[in-house]
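With one protein chain withheld, the remaining protein chains of the complex are depicted in position.
By written order: A and B. Residues from 1 in each chain.
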Amino acid sequence: MSLLVVRDVFKSFGGNVALKGVSFSLGEGEILGIVGPNGSGKTTLLNVLSGTVRQDKGSVFFGGKRVDRLSPHVRARMGIGRTFQITRLFSNLTVLENVLVPLHYGGPGSDGKRAEEILGMVGLLHMKDVKAGSLSLAQRKRLELARALSLNPRLLLLDEVFAGLNPVSVREILDLLRRIHSETGVAMILVEHVLKALFQITRRVIVLSEGRVIYEGEPEGMANSEEVIKAYLGERYEAFRGKGP
Amino acid sequence: MGRHDLVVLAGLLALSILPPFLTDYLERVITSALLLASLALAQNILLGYTGYPAFGSVAFFGVGGYVTAVLMKDLSLPFPLALLCGTLFSGLLALLIAPPVMRLKSHYFAITTLALQLALGELVANLEVTGGAQGINLPIYRGPGGYLIFYYLFWTLTLVAFLINAYVERSTFGYALKAIREDEVAAETLGVNTLLFKTASFTLMALITGCSGGIYAYWITYIDPTSMFDPVLSVKMFVALLMGGVGTVGGPVAGAFVLEVVSETLWGQFPRVHGLILGLLIVLIVLIIPKGIWRRR
Partner (left out) sequence: MDTVLQLLVESLFLGTFYAFMSLGFSLTWGVLNIINLAYGSYIILGAYLAYTLHIYLGLDPVLSLPLSFTGGFLLGLFFQRFLMNRVMNLEPFMVLILTFGLDIFIANALNLIFRADIRSIDVPYAERSHLLGPLIITEVKALVFVLSLILTALVYLLLHRTWTGRAIRAVALDREGARTVGVSPEKIFLITSGIGTGIALASGNLYGVLQGFTPFDGGMLTVKAFLVSIVGGLGRVESAVAGGLFLGVLEVFTGFYLGEGWKFFASLIVMFLFLILRPRGLLGGKYYGET
């Protein structure tokens, strides 16, 4: 049985349609990459899944239950954890406190030992008493991961975890994600721009363009999909085709 | 609690043995300061820890005061019972309006609560049961202890409010509020039922504020819409809070005492320019307090 089933989700903001009937599903412990040009609806899709945005039409099932009308905090307790494209830490709380909040309210209960375990896993234990606002970008991303992990999640939604990081940090986060996956077996959806890193962790990719799924399959197939090339190259490609043989 | 907070707590406890050494005048000044401290501590739960500025929190001061007064006058309820009803009624009102009101952010929230405060003032001024614009006269308290009883009532309320703040500062309940203050969306996606905690925070604020209003009504024995729903009281409370330190346990109390002493000395010296100086003081304090009031600690 699938862990997550997304069926025909629509969402528009004012006059702009961000999602036009997106459907896909994800198995337990599976890793899926979602890519696509800017404004293709990737982040909106994650927001619909985590519940911070409600879809206009369509449904989302998680673990066999329909969740698309549930509040974000209920979904968090069911095991959907997420991170944000621009990190949203509790800046005036300490690193440890940042983890204690989800542990207590979304996870198994506040437990100092468990919190330190999680911080140890993401490599922030030595900074546990530092204010989260003073962390570096790479550390902020690690802390967001730690917070999401505190929920004991069955599904992690990661919004551009690699963006803005230098190659060393990208490699470290990549290793961290692999370790998390092998230790907890959590399923992951990564919305990503950094394709090279993405392809090192998953073999299954969905391409979104203008709110629609235009490709689903292995990364290698993307290069051969006319629709994908068109979406990325846009009008220049059209012009090129017009002049073609 | 930090060292400063403990000093404030010690000072607060010392106030309980002070009355035999006080003149009537000083007793009254300290009672006023304790009133202001209770309001500032109530607001601190909401603004300091939850991040929502209830500009019109004095609405609940008025509600608490009026319910207490009406019940004493029309139903001849004894003061303690009337005060309890006034307090609970304020809390109930807050519980009902919190869900729609706390969906609003920053100045929309602030202004909405201010509109509520002014609207309730107008309502009370137009109703017969509340004595209209003339207000209500209450019997003067002649029981044991005399007016000292109000000193101790406000002292108790302030101490309770202080302890609630201290609890919020340290408890997991407080973590939920602080998470909302820091980033509401993130808090929600990490399992915090934000609506529940915002409502709880708002209601706690209203309970303390309403109780303060109830005690005030009996202390002053005469209430009218202007004095019970006074926006200047809101502003004084915010100034006390800003001076003392938003989001600290002891700050609101310290701020309230400093402001009350300053304002009393000015009142004694130049009664005619009191309002002028209060206005100026508010402007200066906003200009002096550095940006990011929550980042001062």
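Here is the rule we go by: contacts are C-beta pairs under 8 Å (C-beta built on N, C-alpha and C of every residue); 3 or more make two chains touch, one makes a residue touch a chain.
Keep in mind the model is a prediction, meaning the values are calculated, not measured.
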If you put the missing chain back into the full complex, which of the shown chains would it touch?
-> B
In the complete assembly, which of B:1, B:84 or B:125 touches the absent chain?
-> B:125
In the complete complex, which positions of chain B touch the hidden chain?
-> 53, 55, 100-101, 103-108, 110-112, 115-116, 118-119, 122-123, 125-126, 231-232, 235, 238-239, 242, 272-276, 278-283, 285-287, 289, 291-293
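Just so it is clear, only the chains that are shown with their structure count from here on.
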Cα centroid separation between chain A and chain B, in whole Å?
-> 44
Note: in the complex, chain B contacts chain A through residues 172, 175-176, 178-179, 181-183, 185-195, 294-295
Complex interface listing, chain A residues touching chain B | 50-52, 71-73, 75-77, 81-82, 84, 88-93, 97, 100-102, 104-107, 110, 147-148, 150-151
